[in-house]
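The complex appears here without one of its protein chains, the remainder shown in place.
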Amino acid sequence: MFFASDNSGPAAPQIIDALVAENHGYASAYGNDATMQTVAENIRTAFEAPDAAVYLVATGTAANAISIATLTRPWQTVFCHEHAHVEEDECGAPEFYAGGVKLTTVGGADGKIKPELLIGEIRKTGCLGVHGVQVGTLSITNVTERGTVYSPEEVRTLTGIARNHGMHCHLDGARLANALVATGCTPAEATWKSGIDVVSLGGTKNGLIGVEGVVLFDPELAWEFELRRKRGGHLFSKHRFLSAQMKAYFEDSLWLELAGRANAAASRLAEGLAKIGTAHFVHPVEANMIFAGWSRSGHERAQSEGAQYYLWPPHQDSSDRDNDVLTARLVCNWATTDDEIDRFLELIDDQNT
Amino acid sequence: MFFASDNSGPAAPQIIDALVAENHGYASAYGNDATMQTVAENIRTAFEAPDAAVYLVATGTAANAISIATLTRPWQTVFCHEHAHVEEDECGAPEFYAGGVKLTTVGGADGKIKPELLIGEIRKTGCLGVHGVQVGTLSITNVTERGTVYSPEEVRTLTGIARNHGMHCHLDGARLANALVATGCTPAEATWKSGIDVVSLGGTKNGLIGVEGVVLFDPELAWEFELRRKRGGHLFSKHRFLSAQMKAYFEDSLWLELAGRANAAASRLAEGLAKIGTAHFVHPVEANMIFAGWSRSGHERAQSEGAQYYLWPPHQDSSDRDNDVLTARLVCNWATTDDEIDRFLELIDDQNT
Amino acid sequence: MFFASDNSGPAAPQIIDALVAENHGYASAYGNDATMQTVAENIRTAFEAPDAAVYLVATGTAANAISIATLTRPWQTVFCHEHAHVEEDECGAPEFYAGGVKLTTVGGADGKIKPELLIGEIRKTGCLGVHGVQVGTLSITNVTERGTVYSPEEVRTLTGIARNHGMHCHLDGARLANALVATGCTPAEATWKSGIDVVSLGGTKNGLIGVEGVVLFDPELAWEFELRRKRGGHLFSKHRFLSAQMKAYFEDSLWLELAGRANAAASRLAEGLAKIGTAHFVHPVEANMIFAGWSRSGHERAQSEGAQYYLWPPHQDSSDRDNDVLTARLVCNWATTDDEIDRFLELIDDQNT
Partner (left out) sequence: MFFASDNSGPAAPQIIDALVAENHGYASAYGNDATMQTVAENIRTAFEAPDAAVYLVATGTAANAISIATLTRPWQTVFCHEHAHVEEDECGAPEFYAGGVKLTTVGGADGKIKPELLIGEIRKTGCLGVHGVQVGTLSITNVTERGTVYSPEEVRTLTGIARNHGMHCHLDGARLANALVATGCTPAEATWKSGIDVVSLGGTKNGLIGVEGVVLFDPELAWEFELRRKRGGHLFSKHRFLSAQMKAYFEDSLWLELAGRANAAASRLAEGLAKIGTAHFVHPVEANMIFAGWSRSGHERAQSEGAQYYLWPPHQDSSDRDNDVLTARLVCNWATTDDEIDRFLELIDDQNT
């Protein structure tokens, strides 16, 4: 019963197999391996973007920070949701990589940027001339940090606002595969057809060992990205072992299959929760994450049986925790089983006591 | 009728005289001039801080950014009011000087940080371990950007919270002299006795040509500050011309005399505004700045006669400006005359038409 | 016949096995996995350093740059050999991570810093007070970039000079295992007993997929290192897959066994070269790298048969390449076979034509 994060699960067997198979002889280092050629071709095909530049790094923070740095000058600001990973969970990596940029946080329910609030923040940013930081980049996250999913129309609304103000648009797609499964739209529709310039294409949370793609639809950005990647220490010598994972990830739509399993597991869990009288949902359940509350006694039973997950928000103080209903974040991944879901639901339901 | 800013007025005659008198022969460069010795002694005496390190730079942004960088590591965050100068008016200078720090803005009425909100932001900051930026420095501004003044008790409340969380405390005292006059407290009471570690000691807005002091009550910070100042290009070779201004500023309490004039001018202006039926105050008037609204027709008469000031907030859009009552920021300085105040009041009062 | 670099070969089978074995169930993310506990213990034991902090990253550039940034303030300089990896091959990563430090390069034959030259550079650095950058950190590389090996005595001479000037000392040990095999000294003798504070402990060039350790003998540096690692995007969520590799690397002295094979291969190759009349050595052969010259015709035969290696130095212009004797860098790794060495030697020897 592990629902703490999708970054703690095992790698998919196809990924391990690919990695083992890659381990023979010599391969050119630093991304010049033959396998990487295939990866780039497959990703370009999947995204219907024949000119895109494709790179691999090993962490989502690296993918986000290097991408944002490539799009943003040091005196600009990056507009993102107030709960975005780049704002809350990367220890200032975007600020570091981009030479001291500011992040301007924007509100909005359920982890999604509210367009009116974005417009308001942009207007304030632009009003002081040289005295204030300048309008820079929009970064949105899909699946959001609250488990909801932007539709292509919603993405287009935000990127349209950004483009009207001269901004580039970055997508933190740490869980992009889950968003694609949830919306049924194509990779192209979710990204460049909706105004996205650069995508952090998650793999680690979805069955890889530790590989994230970066897709730059404007190949003119490629060389700067390469230099920033190298300078950040994210250019791997034995790069073929990253390539092998990402190649397998795109074979037979494995990435969507794995995400589909995670989403389905969350659906099953949500359906079960909905039937429990004391439970409520904090945000809509649209992909593989659930934010929900239920009885303190239910939490205690589950935890005593080894269930792992975070109470939410993480900065609850003890007085919050005196409540009778505690809220939690539950994350499913490709390896979550029906059995552990059902066992968990049974434990948290006070009616079973 | 110039109320746009206290940074646009003339220098006080004593300052010009001191500068002219300094211009003879040779003096050691880079702060080693004899006049600087006197400046440091006088400031240490005025602040009852015999061990303090005292430096001069030429802009408030430099004073703030270098001070904050000296107190803050790159992965930390600086807590400041959402309308602080360091947040809104310095184009990211603190982020730049401190190597990519974050600024965490805190709300509060009338330009003052609300203690409960500060506590809330600190608690959120601390909850994610290595994943989030770390608690760093508190920066408060006195006189605030909304013209109000913190009492020593209010400062102590904020610095007490900060110190409980291991933070150092910076005071942006671009208008510190005005705050001292307004509260009647001593420089020591307003600063180190209230928990402040480093002060940006304003001069430029209060009658100097372009000099700001930095007072570090912990002399262990001195060498790092010196290196950061040099590296930022703020170590002046002909430093004696900065020293001469600051020396004159502290002779016969000139700094307080000049600030007293500015505050008195604002009082006179506020008293007159209070008598105008259509006028209202947005914030309490406590030092040399007034935020007030009055009739559109009053604005038009004043502006057509050459009155200069900013409508406020600066990012009003045109629809805001269709209102019948427009709000403005009016700043007095040491050279503001009774005549221009009275003339201005006459113009904006619809009863005089 | 692959001698281009030791970073292009396969991973050792034990490493792959460990990685496969690690792939089950859930593990705490971000370095909190149980396997990492074992890794830290094993490395502390191997280095006789029970208090050392041990971390893993995935590239040597990351290990070096984060280590150097942890030891060095932005206004300081890092003394390193003029051909050090940190100077020539990391695209300015140390400058980036450490906030704009300078690197002061020091000469010396065969890739080793000459003590007298180090003293001279330190003396020049210290002579300008606040106007110049400050003495910061010493970074030495062992095995050097020219394939030679520092003895513990040589390391102590350099670190002694550094410590006399208040500097910390970093060791780029990308090939530390090869140096240990070459000198026969213990990890402790090669590092902290010789004055080293922080070690970049190479794994990738010696049979891992992509893992480097960082050993900080002063645990007070640990938290800053952790923050810098996170902020650089080098904290892996599925960290256990790094841990598994490093655990296997230290089991049964595998790291020394692999390095021993690489060194032995280079010895065999060097012995063969020494017998070829037209060949000469540019630097002494002490570990797993050879810098040697031989006839143009020998190069042509080897390359036409698929031998891969770099002509050296890499910035030779075409006129250099008109020489009859061309110099090359040949690197052996744990997987280099006697057969490919012998075949290569046969090809380059003009007597065999």
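Order of writing sets the chain letters: A, B and C. Residues in each chain are counted from 1.
Keep in mind that, in the parts below, a contact is a pair of C-beta atoms (placed from the backbone, for glycine too) under 8 Å apart; a residue touches a chain by one contact, two chains touch by 3 or more.
What you are looking at is a predicted structure, and each value in this text was computed from that prediction instead of being measured.
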| item | value |
| --- | --- |
| Visible chains that the absent chain touches, using the contact criterion stated earlier | A, B, C |
| Chain not shown: contacting residue from B:144, B:204 or B:327 | B:204 |
| Residue among B:231, B:280 or B:343 that touches the chain left out of view | B:231 |
| Of B:55, B:79, B:96 or B:294, the one touching the omitted chain in the full complex | B:96 |
| Hidden partner chain, touching residue among B:5, B:186, B:278 or B:303 | B:5 |
| Given C:17, C:88 or C:224, the one touching the chain that is not displayed | C:88 |
| Touching residues (missing chain, whole complex) on subunit A | 30, 73-75, 99, 130-131, 134, 224, 226-228, 230-231, 235 |
| Residue ranges of subunit B at the interface with the undisplayed chain | 2, 4-5, 7-11, 16, 19-20, 23-29, 57-66, 90-93, 96-97, 204-205, 209-210, 227, 230-238, 241-242, 308 |
| Touching residues on subunit C - with respect to the absent chain | 74-75, 77, 88-92, 95-96, 98-103, 123-124, 126-128, 130-134, 314-315, 317 |
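Here is the rule we use: only the chains that are shown with their structure count from here on.
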| item | value |
| --- | --- |
| Distance from subunit C to subunit A - Cα centre to Cα centre, in angstrom | 34 |
| Rounded Å distance, subunit B centre to subunit C centre (Cα mean) | 51 |
| Centre distance in Å when subunit A and subunit B are each reduced to the mean of their C-alpha atoms | 42 |
| Contacts with two or more other chains, residues of subunit A listed in rising order | 90-92, 96 |
